[in-house]
Structure formats: structure tokens, C-alpha cells
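Missing here is one protein chain; the remaining ones are kept as they sit in the complex.
Letters A, B and C mark the chains in the order given here, with residues in each chain numbered from 1 onward.
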């Protein structure tokens, strides 16, 4: 039992924190301004490229990738505290080429991609030259049950033909987004979890129609965006299939483990920053004759926030530790747990910070409201709370039953 | 004890519900489209005028005003269930000329305005020809304690000179907004609650600078808007003062009672609509082999929502009843209570509805996310939760102490 | 819409409050002392009879019974505020012959009893000469689903033979408890809700074995008690059946409506008293230089408690009003709602009061811990929260569906 980060991690934490202080935070407003003043909100503001160049130069690039051939080769437990720091800023992860859904897509390509697929899509993604999206969720069915997915990927000679309507294809708004990983039915007669496949679809393929961008609590999340995309008789070569027909859920599982925990790490960073803002503000502002910081109710919010964050961070680290030591499959209870805990925790902390700031809190003068809206989506994205809770309960019931059995056998 | 609405109210409820079904709901999308396609987001979409004309024709106009000379002459308890119905749509209140802050401003003018002020500003407001705003909150101080307010209104001969910076002047974004009621220090040496006055400031007066529009989460709330306004050596005639110097808090109290309860009524409507949407959606969507509506956790959300709404509505009605029977001053504990209860209730109900819809819930395909963001501001606007709770507690402690004393005297 | 109690009710409230102040509260400690010093904890302390005599003399007797032949003939909405006052003391309801389960049993006999049954059991109960119990819950099955009940009531000639094991037969501990209403299977082949009957079983019948008294959080609730009773080949005449074979659930429904709401009324009284104690204590005690009453967190507890109580009371009154005006069946959604709301509300208020008193709060120096333990049982007795929530949701879904249909037909 050891709660200390390794020296390597501490060094990276320090470096990253300094980088955030010097490069990222001061450019948040610049980014926002360039976005508003640009020709289109869907082109990335030029300041991003500048920051990315600095991050690359500083060796803070692709830290997310446990694979050491392509990435930094950090374990999950090493990456967690770093990802947390990046998550303190909405634009942070992109600066370090560590933003979703590209990270997940890159991992999928590293693990399951052919050499050709890697060359064509992985390398430019690793270099930050292009962006990608993941098209899974569909507007027509309840996405909490992923087996509901209705899009089809049908073989026709040397090609696959894709039909269907997807939404919440996040990142597809960006003019630099070139490739989608699309999930759909390849084996209609297969068993429930071997019915779907994943396939690479360049966004400029005929029949791909980016219908609209979906807002999140009024935010367009430009230039990233959340696209609704129509796939209408879209044809790609058979070599674009990932791993093989029917492997969709197997890939999704491999993808979602790290994807989910990365989200959690970032949420912890967002919560830390909110607490920092709250603490700073309540010491400056005076009401009824004393600083807000001296009022009992405000102190309760601060204390609850600190307790919430600490617990969620420890659970995230433990889940990461288990992924590293016993593998994502054995760690799936911990992953589901942190997937429920972290967004709810972040929302509580952010809400208290917002309340302590009043009007400023819901505006864009502080990063609280935007972080709240984004965090809110993580209570249903990648599996809603209620589905994860049900999964946790089932695993718990099974493991309790096993313990009881063992005791009875022994006695 | 009678929980029945009067026949008069029932008739108006029916009429209003029909109007909402036929005129308002179907035009929500039209309004949004016109807003996006118009020359400026700060001009009201033309469909509003059309709907307002129909509302006037139907006798559903100015229902909020208890004064029967100018308005419908309904009591608070009569208006409550009607205001609730209007609150089901974000554009509802404006259709019936019952939207904040105009309602509050009109009430202030009816109660405290001179004949000249009424003629000049009240009548066009009652006719829906112009809009108004209320400039109270300031960016530089903690607004939870209104006595912090620092703007100044200084007499200089026949004029008052106004200086200060206000924000969250809601409604000032609208190009039809012509007049602000501004609150500021008139009597710097006066006792704490007799130090401020309220004054009428036409927005085209030199020195009035509408600096920017503040977003609420990602919403700009156009064309209404929430303005930050700089008042820089703004001069208005002395006749523009309302009631008199030092009367600012007295007016604010009169204004905030009805203002707060109207917000609560609308929040109940918004919650009802959210529950309606949730119930409808969960019956259509299937996950894990059965409709969401048959899943225990979803049922819990529906039941909790119904219980939340019923209780908040009853408390609102009781507060309204007390305002009608014993007056706003005696009813101020009830008003504070409902001011805390209603927004928190609405946020819970809306959050459950959002969760049951997933991605659709946070988008603008449904009115849930927008209603959530607006409701969130009401946990601090017009007095934050924590200030109202403290006020309720003090009143409770006093009344409990009085009861104890009486018992001791009697025994 | 009228939130005023009638003059008749106000007069009774005043009378009852005075009686509580003069007779009940001062004798709570006497009752406890007599209980501890008596020969057996299962004999009622003599002070109870004295108080009952005074209550009878004051005309405060059997107020619960809407039937005017046998009882006070009050409506539910009239009785509610009175029952609330009685509920402020654990010994209150018994003083006025208004305590469960006798009230429910008397109502059953008034509604469904034969003349013989009334003469033999109803009259002595109405006079407070004997006590009764209701034997429904069984240790062997999940009681949340009442159709699980396995005890049998089999006809054998002129007798019914009863077999089974019941627990939580509350009131059966009292040496004056003479009669049980037992529920069990009479029609094993009948439809689910017409399979059970209810029958009168004198507790001195051979084969009735009062196995043990069940504690509630360490309280034995003597002399009342919660018995586990074995019914082993118990024979009673066929005339003891109530209404008829298979009528068990029909009777239970009629019984549970008023029974549930009475519990809720008492819970509101218990919560009011807790708030009173909390308010009084926090004004006396000083910590960190000022009375607890001036500390923000304590004020929040007081305010939340007042808001919780007000809302629950209004919902209780509305449910009572509906029972009076549209009948228990139509009011069953409201009854279920208040059955969930009231115990949870009382537990929150009591918990805050306990916390504000610290050690004194969990001891028997104050009535808080005892009231908490009793209130806790009401989250599952007479239907657990989760079952009521599910029922509320289903009714809500049905009524929403109906509204939608109607709208579609009309348009």
C-alpha cells in the first residue's frame, strides 16, 4: 500500500502544471476570441497549433498511449494524475493530443488496426494533423442498450455499404476531422454481442452527410462539435473493416475501459479547478459583514467538495491500478464504479462553485458553467449511470454469492 | 380548507391550455428559426407579435396584474395556476405580456409611479409596445447582500446623475427595450436599507453603455439577453425618481414578493412539461427487452418528480393565498420558502427528464436543457438559496421563541 | 382554494393543544417511570387510564372515526390537523383512543363487521376497554408483495382453522390486547387479489402462541409491542370471518387508506415537535463564541426542516381532502405519495434535530430518537417506499398517456 506518485510522475506533474500555467490558461481567452473572430467556428483557432508545437517540444505529447512504440508508454496509474491536470482546462487535452474521441480511436488502431490502417490514419492522428470521430449512438433508439444499434454495414463484393443515422459523433464538426469509426450491424443473425462491426469511413466519402451540430446546454462546442451524420449507401473498401465482422462489441469494450477512465481523470481536474476558483472567490467577496469564506454554509460546500474529490480520485487511481495489474476485464467493476462516481462528483463540486459565484458562475467569465455542461453529458455518454449501477450490482451479487459458497464448502 | 380552483380559474386554465396547444407550442420552433434567420438575434422574431395579438384577442393579456384598472385584477392564488401554464414554454410568458422583468417593472409603476411616469412608460409596457429592464446587480460586489450595491444616483439641480456598472440587466438585449429601472445609492449616510433609490433611465440616454450580453450556460437568451451596462455620468430629470430618495429597498421588497412567486409558478409549469416529456419518451423507448417505463429506476424518477411537483405547487399556492389574505409582508416566510423550494424542485425534475432522454435531453430537440439552465439561475437570482434559508430560519426561531414565551406566560 | 382550517377545527386544535400541554407532555415521564417500575412492561401504566378519562370528559375521544354513529364524525381533512397534534407525543394517540392498529381495526368493524362482531369487539374497542392487533406480515416471505402471504384460513364445518406464522402484529404485547384480525388464504385457487380473507381471532384461542416481542432499534415499544405469533390449528366459529372469504385485499385497501394518512399526520406532528426542540436548544447552547442558532449550518437545518414540514403537511391535507371529496380509490395516488413523503420528511427533520443536540439527541432525555426509530418503520410498514413509488409511477404514466390520447383525439 503506497499512496505516493512515483518520481517520474511527480516530475511530469510539475512540468505539466507549469505548462498549464504558462501556456494553456493564459490562452483560453485567446482561443475563445479567435474562435469568435474566425471565418468559421468550425475551424480550429490558430493558437491551438502554437500550443501543440510547444507541448510536443516539451515532450508532453501523446501521453495517453500506453503503447511505447507510438506513445509515451505510461501505465494508467501514471497517466491518471497527468490527464487530471490537462482536464483542468476545456482546451487542455487537445493541446497535448490527448483528447477524446481521438485517444480512443488511436488506441483502437494501435490494438486492432492493420499496418495499412495504421499508416493511413494512426500516424496523422498521432501527429495531430487530422482529427477523427466515433459514430455509435443513433437518434432512433435508446442508446443505453447498445445492442439496439440499427445502422448496417453490408458486404458487397470488395466493398462494405454503410447505411444508417448516427448522432453525437463528437469531433466531427472540426474541419480537420477526416475519418470516422462507424459501428453497425455486420452479422444480423449473430449472437447479440457479435452482431456488430466497426469500420473506417473517411468523411469525404460520397453518401456521408453531416446533417447538423447538436448543442449541449446551448454550447456548440465548436470547433469540435457533436454531429448528426447520415450514412446513405456509403461505400468503402473491405480493407477498412477493423479486426473483422462481428467484432464491434469486442473492440468497444477494449476502447471504453481506458476512454471511460480518461474522462474521469479529466473530471477530477475540472472539479479541482472549480474548487480553486470557489476558494479564491469566497475570500474576496464580502456579504453581511464578513467574507463568504467565513460563512458556515460556504465552508460546508468547500469541505464537501474536498471530500468528494479526494474519494473520487482515489477510486480512479485504484481502477487505473487494477487495469494495469489485472487487466481491463477484471477491473470492469472498478471502471463502472468510477464512471458513475466521477461525473456526479464533478457536477456537485461545479454546482457549489457556481452557486458561490452567482451570476458570474453561469456566465463565460469563469470556466464553471461550460465544465458543468460537459460533465453532465458524462452521466449518460459511454453508458448511463443507471446501466453502470445495474452492472455493478450484478457483479457484486455474483461475487458475494461466490464468497458465501466458498464459506459453505469450507465449513 | 378547499383544494379546488374556482370556476373562473378553471375556465381560464382551459382556455389558456388550449391556446398553448394551438398557438404557443407549435410556434416554439418557428420562433427559434426566425431568431436564427433574422438580421439580428436581438430583434424579436415576428411570430411573437402575431401570437401576442391572438392572446390579446382571446382576453389572455396582462393576467399578472392584480390591479384591475390596468390589468386582469386576478388574485395571486387565481393567477398562480395560469402563470404555471404559461411557464411550460420558454416563450409562453412573453406571449401573454406576463414575462419578467416587465411584470415587476409594471407593478412598480402601478404602485409607486407618478401619473407622468405611468403615461410615459407603464402604458406602452402594458400594450407590449416596448420592453424594460431592471438594473440592480453589480459585477464588483457580492449581490447576495443587496446592501453592497455601489452605483450612485446623485442629485444635481433638476437632474439626477447616475454612475455605476450593472450586470444581469435581463431583457436589455432586446432592441425594443427602452427603459431601465436603476437602483443605486441616493442617501449615502442613511440607514442601511434607506440608502438606495430607484430611478427611471431611458436606455438611449447619453452615458448608458450596453457593454455586452452575458450567456447563461451556452444560451444567449436572445433577443431578451442579460446585459452588462455601464452608467457613466448619466443624467435624467428629477421627475424620473420612483417614490423618492432612499425608497429603493422598500420598492424592491414590494417588487420581489410577486416577482419571486411568479418565477415559482413558471418553474412548476416547466417541471410539469418535463415530466410529461419524460413519461412520453420512456414509454416509446426500449432497452434490455422492455420499455424504459417498466424499469424500476425510471419509475422511481417519475414518482419522485410527481411528489416534488405536487408539494412545490401546494406551497406556492399557499404562499399566494397568504399574499392575498394577510399581505406580502406577513407572507414573507412563505415567499422565501417557495423561492428556495421551486427552483431546486424544477432542477431535480428536469435533470431526471434529461437523464431519461440521454443526448436528446441536453440538446435543443427538447426544451429540457434550456429550461434547466434558466431554472439554475433562479437558485441565486432574487436572493440566493442560502440567504433565503437563513431568513427563513431567523423567522422560524423568532416565531418559536414567541410560542414558548406565550406558553410560559399562560402556565 | 382556501388554506384556512374551519372554525370547528380551529377550536378543536386549541382544545387539543391545551390538553397536550396540560395533560400529555407532563405525563410522558410519568408513563415511562410507571412502565419501568411496574410488575411487567406489558401492562399499561395506570397514568394512561387517567389521561384517557380526562380526554373522554373533554370530548376528545375517537376523533378518528368519520362514522358519526360510533365516532366523532369528522372528515379526513378535519381530523388531519388534530391527529397531527396527537402525534407530537409517542403516548398521545392512545390517550385519545386514536392509536394504530386499533383505529384501523375499528374502521374495519364499522364498515364490514356484522352486528354480532360489532357488539363483541367494536364497542369495547371504542370504549378503550380492550386493545387489538392486525396479523398480516409474515416472517417467511417478502412482505412488500402482500400476495406472498402464506397463512391459511380453512373452512372445516362450522369453524375456520387458521395456520401460519405472523410477525409485526403490533399492539399484541399489551396484556389488554384481546383480539386479532388475521389475514390468510381462504381461496387458494382464486385470482391473486381474491385469494385471502380476514378473520377475527381472540388471542386466548388455543393454538395462538405469542412467540416473542420484536424490538425496533432497541426499543421494545412496551406495553404495545410487536409480536411474532404462531397460529397452530387455531379454530374459530365461521361467524368470525369479516365480510366473506376472499375479501381480504378489498378490506385491506379500505383499511390502509385512512391508516396510512393517519400515520402521516402523526409524523408531521412528530416533526413539528422535533423542530420546536431543535429551535429551543440551539438558542440556549453556545459554541465557538455564539449561540448555535446563529451559525449558518444550523440555520440551514432549521429552514430545510420548516420547508420539508410545510410541504408534507399540505400534501397530507390535499390527500385527505381528496379522500373526503372523491373517495379513497380515486385518491390512491395522493395516498401513496404522502405515504412516501411523510416518513422520509420526518426522518430528515428528526435527524437534524438529533444532530443539533448531539448525545442528548440519541438518548431518552428527548423524544427524538424514539420518534426517529418509529418513523423509520413507516418507510416499509403499510407498503415500502419503493412499492409506493412504483405504484405512483404507473398511475402517472397512465394518466399522462390518457392526456396525450385526449389531445390527439381533439386535434
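By definition in this document, contacts are C-beta pairs under 8 Å (C-beta built on N, C-alpha and C of every residue); 3 or more make two chains touch, one makes a residue touch a chain.
For clarity, every value in this text was computed on a predicted model and none was experimentally measured.
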| item | value |
| --- | --- |
| Option touching the unshown chain, where C:2, C:127, C:148 or C:233 are the choices | C:148 |
| Contact partner of the left-out chain, one of B:140, B:244, B:296 or B:327 | B:296 |
| Omitted-chain contact residue, chosen from A:16, A:47, A:60 or A:77 | A:77 |
| Chain A residues touching the omitted chain (full complex) | 1-6, 9, 21, 77, 275-276, 279-280, 282-283, 293, 296, 298-300, 302-304, 306-307, 310-312, 314-315, 317-318, 321-322, 333-334, 337, 340-341, 386, 388-390, 392-394, 396-397, 400-401, 403-404, 407, 411 |
| For chain B, the residues touching the chain missing from this view | 295-298, 300 |
| Absent chain, residues of chain C that touch it | 137, 139, 141-145, 148, 167-168, 214-220, 226, 285-288, 292, 295, 297-298, 354-355, 358-365, 369-370, 372-373, 376-377, 379-381, 384-386, 389 |
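Definition applied: only the chains that are shown with their structure count from here on.
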| item | value |
| --- | --- |
| Identifier of the chain whose CA centre is least distant from the whole-structure CA centre | B |
| Distance between the centres, which are taken as Cα means, of chain C and chain A, whole angstrom | 51 |
| Rounded Å distance between chain B and chain C, as computed from the means of their C-alpha atoms | 42 |
| Chain B: positions in contact with at least two other chains | 298, 386, 389 |
